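== chain A ==
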Amino acid sequence: MMIKVSGLNVTFGQGTKANHVVRGVDFGIGTGECFGLVGESGCGKSTILGAIAGRVKQWSGEIRINGEAVQQSRRELAQLRQQQIVFQDPFGSLHPRHTIGRVLSEPLEIHGISDRDVRIAKVLDQVGLPQRFRFRYPHQLSGGQRQRVAIARALILDPQILLLDEPTSALDVSIQAEILNLLKDLREERGLTYLLVSHDMAVVTHLCDRIAVMQKGKFVEVTTRAAMIKGDLSHPYTRLLRDGSLGYRPVSSTAAE
Partner candidate 1 sequence: MTMIHKNEGLRAWLLSDDFSSPRHARAHKAYVSWLRFSSNPLAFGGLLVVVLLILAASFAPIFATHDPLAQDFAKALQPPSLGNLFGTDELGRDVYSRLVYGARTTLYITILVTVIVGPIGFVVGAAAGYLGGWVDMVLMRITDIFLAFPSLVLALAFSAALGAGIENAVIAIALTIWPPVARLVRAETLTFRKADFVVAAELQGASTARILLRYIVPLCAPSVIIRLTLNMASIILTAAGLGFLGLGAQPPLPEWGAMAAQGRQYLLDAWWLTAVPGIAILVVSLAFNLLGDGLRDVLDPKHA
Partner candidate 2 sequence: ATPQDQLVIATNMTTMRGVDPHEANQIESIEILANLYDRLVYFEPDNLAEPKPQLATSWEVAEDGKTFTFKIREGVTFHSGNPLTAKDVEWSLHRLVKLGLSPAIDLRQWGFNDQNVETLIRMTDQQTVVIETPEVWNKNLILASLASSGCSIVDRELALSKEQDNDMGRNFMQASDAGSGPFSLRSFRPNDVLMVDANKDYWNGAPAMRRVIMRHMPESSVQRLQLEAGDVDVATRLSSTDLAGFESNGTVNIQKVPGYGFYYIALNQKDDILSRPQVREAFRYLIDYEGLASTVMRYYGVMRQTIIPTGLPGVLDSAPYKLDVEKAKALLAEAGLPDGFTKTCYLPSGTPYFEFAQSLQANAAKAGIKLDLQVGDYLGKFRERSTDIYFARSGERLPDPHSILQSYASNSDNSDGAPLSGLLAWRSAWDVPQDMQQKVFAAARETDSTRRAEIYSSLNEEYLTCSPALVTSFERIDVKAVGKRVSGYTGHPTWVTRWDTVTKA
């Protein structure tokens, strides 16, 4: 088990404003596995990801990474290095005033790794960007290229886990395809473990082995890729989501509100 989460609860705020966002979630992800999280906006997907990454600190329960329990508050540099995160918005995830070279050398500096030039050259290759992009600024790059840089930044520390928070939802279909292919290739080459969050059933199904469907902070169903493709699903909510993503189908128009 690369990641083991048990009894995870997350509550934001206190008193009257308390917002119980994740309610008792358990799951495990094996080494080299790709685990998907789907669900509608605000159901708590990013929060779970954040708890594992160390971004969200108000959680209770247990999270183990590579067998090692992690603390809510502080994390060792070595622990941080094991898992890296890729965000949804390629426009917001790169510092607008750092060149790509700087973006990529920052993590190396933080972790005190020396042969920076070599590593940067290598990782640019891996994500399929030309070397001369090192001196460019993010605003000179397209969305897909930026997302590649974000992935490169995550990879440059040689992590074992990539936490992907809707990595393609801001991209066009054609670019999305490139990134999805890249992610697939990287996983195969490096044996990485993925936790992929998305609201796009097709994307999750394309990439993941197992898929958890979330509603209001809870897992309503954990299913497999095959079951998802076949439509062999037990929970009505999962079926609703799957149908919805297949295209337009008139529903009985009694309003929900």
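If you want to know what made the cut, all candidates are chains of the complex that A comes from, given by their letters.
Assume a contact is a pair of C-beta atoms (placed from the backbone, for glycine too) under 8 Å apart; a residue touches a chain by one contact, two chains touch by 3 or more; residues count from 1.
Since this is a predicted model, take the numbers as computed values, not measurements.
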| item | value |
| --- | --- |
| Of the listed candidates 1 or 2, the one touching chain A in this complex | 1 |
| Parts of chain A lying in touch with candidate 1, wherever the complex brings them together | 53-55, 75, 77, 80-81, 84-85, 87, 89, 92-97, 99, 101, 106-107, 110-111, 132, 135-137, 140, 150, 153, 157 |
